[in-house]
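Every protein chain of the complex appears in place save one, which is left out.
Take a look at chain A:
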Amino acid sequence: MAELSIEERQIYDRQIRIWGMEAQSKLRSAKILVINFNGTTSEIAKNCVLSGMSLDILDDKIIEQPDLNNFYLRNEDVGLSRGEAGAKRIQEINCLVKVSQTKNADGNYQVVVFSGDTANCADINRSCREKHIPSYYVFNSREAVLVIADLIHPSGEISYLSLPEIIEKIPSFLQTKKKKPNLRFYAFLLALYCKFQSLPLENAPPTFIDDQVLKPLSEQIFFSFTQEFYPSLSIAAGMVTQDIVKLITNEKAAYQLFFFDANDSVGMIESFSTQSKAKTSLLADIEISEID
(Lines give C-alpha, C1' and ligand atoms only; values in the text may rest on other atoms or scores of the structure.)
Protein backbone atom coordinates (compact mmCIF):
# COMPACT_ATOMS: atom_id res chain seq x y z
CA MET A 1 0.00 0.00 0.00
CA ALA A 2 1.34 3.41 -0.95
CA GLU A 3 2.61 5.54 1.89
CA LEU A 4 0.63 8.55 3.00
CA SER A 5 1.80 11.88 1.63
CA ILE A 6 3.03 14.63 3.95
CA GLU A 7 -0.18 16.51 3.24
CA GLU A 8 -2.30 13.51 4.24
CA ARG A 9 -0.28 12.97 7.38
CA GLN A 10 -0.70 16.58 8.45
CA ILE A 11 -4.41 16.70 7.78
CA TYR A 12 -5.25 13.29 9.25
CA ASP A 13 -2.77 13.58 12.16
CA ARG A 14 -5.30 13.61 14.99
CA GLN A 15 -7.16 10.53 13.77
CA ILE A 16 -4.02 8.60 12.79
CA ARG A 17 -3.33 8.82 16.50
CA ILE A 18 -6.54 6.83 17.05
CA TRP A 19 -6.41 4.15 14.35
CA GLY A 20 -2.83 4.23 13.05
CA MET A 21 -1.10 4.89 9.75
CA GLU A 22 -1.99 1.59 8.09
CA ALA A 23 -5.70 2.02 8.78
CA GLN A 24 -5.51 5.51 7.32
CA SER A 25 -4.08 4.18 4.04
CA LYS A 26 -6.80 1.53 3.90
CA LEU A 27 -9.39 4.27 4.26
CA ARG A 28 -7.79 6.13 1.36
CA SER A 29 -8.47 3.26 -1.01
CA ALA A 30 -12.00 2.67 0.27
CA LYS A 31 -15.12 3.69 -1.61
CA ILE A 32 -18.60 3.99 -0.10
CA LEU A 33 -21.92 4.11 -1.90
CA VAL A 34 -24.49 6.50 -0.44
CA ILE A 35 -28.07 5.92 -1.54
CA ASN A 36 -30.60 8.69 -0.97
CA PHE A 37 -28.93 11.95 0.00
CA ASN A 38 -31.05 13.02 2.98
CA GLY A 39 -29.90 14.68 6.22
CA THR A 40 -28.71 11.41 7.70
CA THR A 41 -26.71 10.16 4.75
CA SER A 42 -25.29 13.64 4.14
CA GLU A 43 -23.84 13.52 7.66
CA ILE A 44 -22.48 10.02 7.09
CA ALA A 45 -20.99 11.23 3.81
CA LYS A 46 -19.36 14.18 5.56
CA ASN A 47 -17.91 11.94 8.27
CA CYS A 48 -16.61 9.41 5.73
CA VAL A 49 -14.97 12.11 3.66
CA LEU A 50 -13.32 13.65 6.71
CA SER A 51 -12.02 10.21 7.70
CA GLY A 52 -10.41 9.95 4.27
CA MET A 53 -12.79 7.72 2.32
CA SER A 54 -14.09 8.38 -1.18
CA LEU A 55 -17.72 8.00 -2.10
CA ASP A 56 -20.39 7.84 -4.78
CA ILE A 57 -23.84 9.30 -4.25
CA LEU A 58 -26.85 7.68 -5.92
CA ASP A 59 -29.85 10.00 -5.87
CA ASP A 60 -31.57 11.56 -8.86
CA LYS A 61 -34.36 13.27 -6.94
CA ILE A 62 -34.64 16.94 -7.94
CA ILE A 63 -34.06 19.27 -5.00
CA GLU A 64 -37.10 21.08 -3.66
CA GLN A 65 -37.43 23.34 -0.62
CA PRO A 66 -38.01 20.52 1.92
CA ASP A 67 -34.74 18.90 0.80
CA LEU A 68 -32.88 21.88 2.21
CA ASN A 69 -33.33 20.37 5.66
CA ASN A 70 -29.85 19.13 4.90
CA PHE A 71 -26.89 21.22 6.00
CA TYR A 72 -24.95 20.71 2.80
CA LEU A 73 -27.59 21.73 0.27
CA ARG A 74 -28.27 25.40 -0.41
CA ASN A 75 -31.01 27.50 -1.86
CA GLU A 76 -29.16 27.83 -5.15
CA ASP A 77 -29.11 24.02 -5.48
CA VAL A 78 -32.88 23.86 -5.93
CA GLY A 79 -33.53 22.32 -9.34
CA LEU A 80 -30.38 20.17 -9.37
CA SER A 81 -30.51 16.52 -8.41
CA ARG A 82 -29.62 15.67 -4.81
CA GLY A 83 -26.85 13.37 -6.08
CA GLU A 84 -25.25 16.08 -8.19
CA ALA A 85 -25.45 18.91 -5.67
CA GLY A 86 -24.60 16.57 -2.79
CA ALA A 87 -21.46 15.28 -4.48
CA LYS A 88 -20.33 18.81 -5.22
CA ARG A 89 -20.87 20.05 -1.66
CA ILE A 90 -19.40 17.03 0.09
CA GLN A 91 -16.36 17.13 -2.21
CA GLU A 92 -15.61 20.67 -0.96
CA ILE A 93 -15.03 19.27 2.54
CA ASN A 94 -11.94 17.26 1.60
CA CYS A 95 -9.99 17.59 -1.64
CA LEU A 96 -7.83 14.53 -0.83
CA VAL A 97 -10.73 12.18 -1.59
CA LYS A 98 -13.06 11.76 -4.54
CA VAL A 99 -16.79 12.36 -4.27
CA SER A 100 -18.96 11.72 -7.33
CA GLN A 101 -22.53 11.37 -8.36
CA THR A 102 -23.33 7.95 -9.77
CA LYS A 103 -26.27 7.04 -11.97
CA ASN A 104 -25.94 3.28 -11.91
CA ALA A 105 -23.89 2.47 -8.81
CA ASP A 106 -21.32 0.51 -10.80
CA GLY A 107 -18.29 1.22 -8.62
CA ASN A 108 -16.32 -1.20 -6.52
CA TYR A 109 -17.81 -0.39 -3.11
CA GLN A 110 -16.72 -1.61 0.32
CA VAL A 111 -19.85 -0.46 2.13
CA VAL A 112 -23.31 0.77 1.12
CA VAL A 113 -25.32 3.23 3.20
CA PHE A 114 -29.01 3.98 2.85
CA SER A 115 -31.50 6.12 4.74
CA GLY A 116 -35.15 6.78 3.99
CA ASP A 117 -38.36 4.83 3.74
CA THR A 118 -38.55 1.04 3.92
CA ALA A 119 -39.91 0.57 0.38
CA ASN A 120 -36.68 -0.21 -1.51
CA CYS A 121 -34.63 -1.55 1.37
CA ALA A 122 -35.10 -5.22 0.61
CA ASP A 123 -34.03 -4.72 -3.02
CA ILE A 124 -30.98 -2.71 -2.04
CA ASN A 125 -30.06 -5.35 0.49
CA ARG A 126 -30.45 -8.13 -2.08
CA SER A 127 -28.06 -6.47 -4.54
CA CYS A 128 -25.54 -5.77 -1.77
CA ARG A 129 -25.59 -9.37 -0.62
CA GLU A 130 -25.10 -10.65 -4.14
CA LYS A 131 -21.83 -8.74 -4.20
CA HIS A 132 -20.98 -9.50 -0.55
CA ILE A 133 -21.03 -5.81 0.38
CA PRO A 134 -21.95 -4.90 3.97
CA SER A 135 -24.79 -2.37 4.08
CA TYR A 136 -26.28 0.06 6.61
CA TYR A 137 -29.91 1.21 6.84
CA VAL A 138 -30.85 4.21 8.94
CA PHE A 139 -34.51 4.84 9.83
CA ASN A 140 -35.61 8.09 11.39
CA SER A 141 -38.68 9.04 13.31
CA ARG A 142 -38.03 12.48 14.75
CA GLU A 143 -36.10 12.19 18.03
CA ALA A 144 -35.63 8.47 17.54
CA VAL A 145 -33.31 6.81 15.07
CA LEU A 146 -32.54 3.17 14.34
CA VAL A 147 -29.61 1.72 12.43
CA ILE A 148 -29.60 -1.81 11.05
CA ALA A 149 -26.37 -3.28 9.72
CA ASP A 150 -26.09 -6.22 7.38
CA LEU A 151 -22.49 -7.12 8.12
CA ILE A 152 -22.07 -9.73 5.38
CA HIS A 153 -18.41 -10.61 5.13
CA PRO A 154 -16.70 -9.80 1.82
CA SER A 155 -15.55 -13.42 1.61
CA GLY A 156 -19.10 -14.59 2.26
CA GLU A 157 -17.68 -17.26 4.59
CA ILE A 158 -18.97 -15.97 7.89
CA SER A 159 -22.75 -15.93 8.11
CA TYR A 160 -24.48 -12.70 9.02
CA LEU A 161 -28.18 -11.98 8.97
CA SER A 162 -29.58 -10.14 5.97
CA LEU A 163 -31.88 -7.16 6.44
CA PRO A 164 -35.10 -9.19 5.86
CA GLU A 165 -33.77 -11.87 8.24
CA ILE A 166 -33.18 -9.26 10.92
CA ILE A 167 -36.68 -7.89 10.40
CA GLU A 168 -38.06 -11.45 10.68
CA LYS A 169 -36.41 -11.78 14.08
CA ILE A 170 -38.16 -8.74 15.52
CA PRO A 171 -41.38 -10.44 16.74
CA SER A 172 -39.50 -13.10 18.69
CA PHE A 173 -37.13 -10.49 20.10
CA LEU A 174 -40.12 -8.47 21.29
CA GLN A 175 -41.53 -11.53 22.98
CA THR A 176 -38.33 -12.29 24.83
CA LYS A 177 -38.85 -11.01 28.34
CA LYS A 178 -36.29 -8.55 29.55
CA LYS A 179 -35.93 -6.98 32.93
CA LYS A 180 -35.51 -3.41 31.86
CA PRO A 181 -36.61 -3.03 28.27
CA ASN A 182 -35.97 0.27 26.53
CA LEU A 183 -39.59 0.92 25.61
CA ARG A 184 -38.95 3.34 22.78
CA PHE A 185 -36.51 0.92 21.21
CA TYR A 186 -39.14 -1.80 21.35
CA ALA A 187 -41.81 0.54 20.03
CA PHE A 188 -39.53 1.53 17.16
CA LEU A 189 -38.85 -2.10 16.26
CA LEU A 190 -42.56 -2.85 16.28
CA ALA A 191 -43.34 0.11 14.03
CA LEU A 192 -40.52 -0.80 11.68
CA TYR A 193 -41.71 -4.39 11.49
CA CYS A 194 -45.19 -3.24 10.48
CA LYS A 195 -43.76 -0.86 7.88
CA PHE A 196 -41.69 -3.63 6.37
CA GLN A 197 -44.49 -6.15 6.30
CA SER A 198 -47.05 -3.52 5.20
CA LEU A 199 -49.12 -4.36 8.26
CA PRO A 200 -51.43 -1.85 9.92
CA LEU A 201 -50.31 -1.30 13.53
CA GLU A 202 -53.57 -2.85 14.82
CA ASN A 203 -52.36 -6.14 13.41
CA ALA A 204 -48.89 -5.88 14.91
CA PRO A 205 -47.56 -9.09 16.44
CA PRO A 206 -47.88 -9.49 20.22
CA THR A 207 -45.02 -8.47 22.50
CA PHE A 208 -44.31 -9.15 26.15
CA ILE A 209 -44.98 -5.50 26.96
CA ASP A 210 -48.52 -4.31 27.66
CA ASP A 211 -50.11 -3.09 24.43
CA GLN A 212 -51.48 -0.08 26.26
CA VAL A 213 -47.92 1.00 26.88
CA LEU A 214 -46.21 0.10 23.67
CA LYS A 215 -48.82 0.75 20.99
CA PRO A 216 -49.22 4.52 21.48
CA LEU A 217 -45.45 4.92 21.28
CA SER A 218 -45.30 2.75 18.17
CA GLU A 219 -48.06 4.83 16.63
CA GLN A 220 -46.10 8.05 17.07
CA ILE A 221 -43.06 6.46 15.53
CA PHE A 222 -45.09 4.94 12.72
CA PHE A 223 -46.68 8.22 11.72
CA SER A 224 -43.50 10.29 11.96
CA PHE A 225 -41.50 7.79 9.96
CA THR A 226 -38.72 9.31 7.79
CA GLN A 227 -38.92 12.63 9.66
CA GLU A 228 -35.38 13.59 10.60
CA PHE A 229 -34.21 15.42 13.72
CA TYR A 230 -30.71 16.75 13.17
CA PRO A 231 -29.15 16.11 16.60
CA SER A 232 -30.36 12.51 16.61
CA LEU A 233 -29.33 11.83 13.05
CA SER A 234 -25.87 13.28 13.79
CA ILE A 235 -25.48 10.72 16.54
CA ALA A 236 -26.58 7.84 14.30
CA ALA A 237 -24.30 9.12 11.52
CA GLY A 238 -21.36 9.17 13.93
CA MET A 239 -22.04 5.61 15.03
CA VAL A 240 -22.44 4.37 11.46
CA THR A 241 -19.23 6.02 10.27
CA GLN A 242 -17.23 4.67 13.20
CA ASP A 243 -18.36 1.17 12.30
CA ILE A 244 -17.62 1.67 8.61
CA VAL A 245 -14.07 2.64 9.58
CA LYS A 246 -13.87 -0.56 11.60
CA LEU A 247 -15.10 -2.70 8.70
CA ILE A 248 -12.62 -1.15 6.28
CA THR A 249 -9.70 -1.49 8.64
CA ASN A 250 -10.60 -5.13 9.40
CA GLU A 251 -11.76 -4.53 12.93
CA LYS A 252 -14.86 -6.22 14.21
CA ALA A 253 -17.98 -4.10 13.76
CA ALA A 254 -19.59 -3.06 17.01
CA TYR A 255 -23.26 -3.78 16.41
CA GLN A 256 -26.04 -5.02 14.20
CA LEU A 257 -28.67 -2.66 15.61
CA PHE A 258 -28.12 0.77 17.06
CA PHE A 259 -30.94 2.83 18.55
CA PHE A 260 -30.89 6.34 19.93
CA ASP A 261 -33.65 8.49 21.34
CA ALA A 262 -33.17 12.14 22.26
CA ASN A 263 -35.86 11.99 24.95
CA ASP A 264 -33.69 10.04 27.34
CA SER A 265 -30.34 10.46 25.54
CA VAL A 266 -29.60 6.75 25.66
CA GLY A 267 -27.94 4.85 22.82
CA MET A 268 -28.45 1.09 22.68
CA ILE A 269 -26.74 -1.56 20.63
CA GLU A 270 -28.05 -5.01 20.02
CA SER A 271 -27.17 -8.00 17.91
CA PHE A 272 -29.55 -10.75 16.87
CA SER A 273 -28.03 -14.16 16.83
CA THR A 274 -27.78 -16.11 13.58
CA GLN A 275 -28.91 -19.13 15.59
CA SER A 276 -32.52 -20.26 15.62
CA LYS A 277 -35.05 -19.37 18.31
CA ALA A 278 -34.06 -22.07 20.80
CA LYS A 279 -31.00 -20.17 21.88
CA THR A 280 -32.57 -16.76 22.35
CA SER A 281 -35.43 -18.16 24.39
CA LEU A 282 -32.99 -19.02 27.18
CA LEU A 283 -33.14 -15.36 28.04
CA ALA A 284 -36.87 -15.63 28.55
CA ASP A 285 -36.39 -17.31 31.90
CA ILE A 286 -35.53 -14.04 33.57
CA GLU A 287 -38.51 -12.80 35.53
CA ILE A 288 -39.64 -9.33 34.78
CA SER A 289 -40.41 -7.32 37.85
CA GLU A 290 -42.14 -4.18 36.82
CA ILE A 291 -42.25 -2.22 33.67
CA ASP A 292 -42.06 1.45 34.34
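The rule we apply is simple: a contact is a pair of C-beta atoms (placed from the backbone, for glycine too) under 8 Å apart; a residue touches a chain by one contact, two chains touch by 3 or more; residues count from 1.
One rule holds in what follows: contacts and distances are computed from a predicted model.
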Legend entry - Choices "ADP-ribosylation factor-like protein 2", "Geranylgeranyl transferase type-2 subunit alpha", "SUMO-activating enzyme subunit" or "Rab proteins geranylgeranyltransferase" - which one is the UniProt name of the chain not shown: "SUMO-activating enzyme subunit"
Legend entry - Residue touching the undisplayed chain, where the options are A:Ser162, A:Asn182, A:Gln197 or A:Thr226: A:Asn182
Inset, instruction - Please pick, from A:Met21, A:Val78, A:Leu201 or A:Ala253, the residue that touches the omitted chain in the full complex. - result: A:Met21
Inset, instruction - Taking the full complex into account, find the residue in A:Ser5, A:Ser29, A:Ser159 or A:Asn263 that is in contact with the omitted chain. - result: A:Asn263
Inset, instruction - Considering the whole complex rather than only what is displayed, give the residues of chain A touching the chain that is not shown. - result: 9-15, 17-18, 21, 39, 43, 46-47, 50-52, 69, 71-72, 74-75, 92-95, 142-143, 180-184, 212-213, 216-217, 220, 227, 229-232, 234-235, 237-239, 241-242, 254-255, 258, 260, 262-270, 292
